[in-house]
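Here the complex is missing a single protein chain, while all its other protein chains stay put.
So that you can tell them apart, the chains are marked A and B in the order they are listed, and the count of residues begins at 1 in each.
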Amino acid sequence: MNPLLKELRHNPILWLLALVPVTLLAAKLAPTAHTVLFALSVLAIVPLASLLSHATESVAEKTGDAVGGLLNATLGNLTELIIATAALQAGQYTLVKGSVAGAIVTNTLFMLGLSFLVGGLKHHVQEYNRTSARLHAGLLLLATIALVSPSAIAITELATGAIIQKLSLGLAVLLILAYGFGLLFSLKTHRQFFAGVEQAEAGEPAWPIGLALGTLAVVTVLVALVSEIFVESVQEAAELFGMSPAFVGFVVVALVGGAAEMTVALSAARKNRLDLSVGIALGSASQIALFVGPVLVLLSYVIGPTPMDLQFWPGAVLMIFLATFVAVFITSSGRSAWFIGALLVLVYAVFAMTLYLLPPRA
Amino acid sequence: MNPLLKELRHNPILWLLALVPVTLLAAKLAPTAHTVLFALSVLAIVPLASLLSHATESVAEKTGDAVGGLLNATLGNLTELIIATAALQAGQYTLVKGSVAGAIVTNTLFMLGLSFLVGGLKHHVQEYNRTSARLHAGLLLLATIALVSPSAIAITELATGAIIQKLSLGLAVLLILAYGFGLLFSLKTHRQFFAGVEQAEAGEPAWPIGLALGTLAVVTVLVALVSEIFVESVQEAAELFGMSPAFVGFVVVALVGGAAEMTVALSAARKNRLDLSVGIALGSASQIALFVGPVLVLLSYVIGPTPMDLQFWPGAVLMIFLATFVAVFITSSGRSAWFIGALLVLVYAVFAMTLYLLPPRA
Partner (left out) sequence: MNPLLKELRHNPILWLLALVPVTLLAAKLAPTAHTVLFALSVLAIVPLASLLSHATESVAEKTGDAVGGLLNATLGNLTELIIATAALQAGQYTLVKGSVAGAIVTNTLFMLGLSFLVGGLKHHVQEYNRTSARLHAGLLLLATIALVSPSAIAITELATGAIIQKLSLGLAVLLILAYGFGLLFSLKTHRQFFAGVEQAEAGEPAWPIGLALGTLAVVTVLVALVSEIFVESVQEAAELFGMSPAFVGFVVVALVGGAAEMTVALSAARKNRLDLSVGIALGSASQIALFVGPVLVLLSYVIGPTPMDLQFWPGAVLMIFLATFVAVFITSSGRSAWFIGALLVLVYAVFAMTLYLLPPRA
């Protein structure tokens, strides 16, 4: 049986793929139907992200450990990166920064919380490996503090744009350096602490390398095309629903971009493999802070209308700090139950509600 | 022997009950002697709170597990709730919010610190159950972050009153929902983790159900009457001592309202049962955040002159965050010694001194 067909039976979300041509067609025929295009593009990205994720893993598996690990780590948040790049090109920097902040908060509160909740509804008390969770949490804590502290300080010192831009550039370089060290650490010197996550993430059998590479290429192009439609339609559609660009980036883009990982994390939680859920949620958030964010700053010099800085608005700074502290504390116990998950999701809901009612002034 | 008489011999604080009629009489005869009325009403509330606490437990014990647990959980902070309701009716919202913030900080720093100090002076190093302490700490952390984050964000975004009010209402509903889930969790699905606290809190033998119900009814009315005198006298008396309404709510009301629980927590610490002290201190703080605070917001729509919001002043936000982080970290080790307790009390003293010298601008 064709692996794509098998995949379709296995993963009902993929039926949404039918919306990809519909979205592309609709954008041609009715380029001003913003609300429809917005809804279509959101729904079309979800199955594409899922395919992208599986294709990446299949390629990673075939290319051997070192290159495969590198691919997996680098392309793990490819969907977020493509969407943010489309927004970058359009100069929608509030949306871009919102999606970076939102991806961190969504992974550490919503993905983790929903994993605990879903797992806890099936298992009374779930235990997981504390050592590995603490390692992931420590990396995440340091990554987000490095990412966000300059914003917090700049806010209090009322810094000018030129200094902020210089600071952001220096910060981006330092973060990418740290990301490089992180690859060395997780793929080479201390790979045994991270082995579990990669193996299990694959889950389903890998595709043949040709199919995987082809899918990777085609789907990347499709995600880019749909993301462009999404970014074009989002502003006016969002206004209709009373959503600010910051809210759309923070909640909608973060949920859409992370849908594929979320599926894997939740299914692992149900199977009482919380180590895996915690590793995916925290690892993905670290990667956003150390890689996706800084890469977008550097990209903005090439493809953006003006350079983008890494300054987040005050509410985003606070939410990132709090989400990280919470995730770090909660996962350091090595145990969970459904109510902890419910409370994590509640805190996420409070953040989303606050951001919906109180969008940043900028 | 009459149970009330036995109680009097057992619990010397109850002799202060004699001040209840004195206070009510004084308020009739000299309604402008604010300082005297303030001092009398503070002293009169303490023994009433102690009676209220014992009556609640006795009723809870007789009514069976489910209803009893519900009663215990709901009426555990009844004194705080009644005092705050009296202040709410008088429109003294700074006092109300101060007492909510103060109850959280007082429980997590002062009650916990004094328990560690008192226990540590008798026992060299005290060990307690980390699992249960971590669970309580996790709930507290999530509860306070949900309660306080919107305030922190609203401060930085200079939000208008109407939006804050809408946000507060939504937040109150979410928090009470979380409280409901919490009851389900602690009384039903995971009751074994919380069993210790309830049983031991009873301590003394329970009263007959008739006496307990009667006491509950009569004492509730008395607390309400005395609280009204307290709220009427507090503003002018406080000015005399150079105290702002925020300080009175934060320190005086929080200490008076929590006196009954504090007695139980300290006595448990002396008996080397720190699990119990930690459970009472953190559990009570969580309950204030998830139940008392939001209920007061909803009540303000019914009995207050105008709707009250849940926006705390910046210093209160910071103190709640820091007190929670500290309590969460300190209790996660499962060990304590006298100096840790002394430092917790010191941090509380620093907070109180800061608030005395620097009352909020509002």
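Assume contacts are C-beta pairs under 8 Å (C-beta built on N, C-alpha and C of every residue); 3 or more make two chains touch, one makes a residue touch a chain.
Since this is a predicted model, take the numbers as computed values, not measurements.
Undergrad: Of the residues B:L211, B:L298 or B:A342, I need the one that contacts the missing chain.
TA: Only one listed residue reaches the unshown chain, and that is B:A342.
Undergrad: Pick from A:L24, A:L40, A:L139 or A:A212: which residue touches the chain that isn't shown?
TA: A:L139
Undergrad: List the chain B residues touching the unshown chain?
TA: 124-125, 155, 313-315, 318-319, 322, 325-326, 329-330, 332-333, 335, 337-340, 342-344, 346-347, 349-351, 353-355, 357-358, 360-361
Undergrad: Spell out the interface residues on chain A facing the chain that's missing from view.
TA: Interface residues of chain A facing the absent chain: 131, 134-135, 137-139, 141-143, 145-146, 149-150, 152-154, 156-159, 163, 166-167, 170-171, 174, 177-178, 181-182, 184-185, 189-190, 325, 328, 332.
Just so we're on the same page, only the chains that are shown with their structure count from here on.
Undergrad: At what distance in angstrom does the C-alpha mean of chain B lie from that of chain A?
TA: 40
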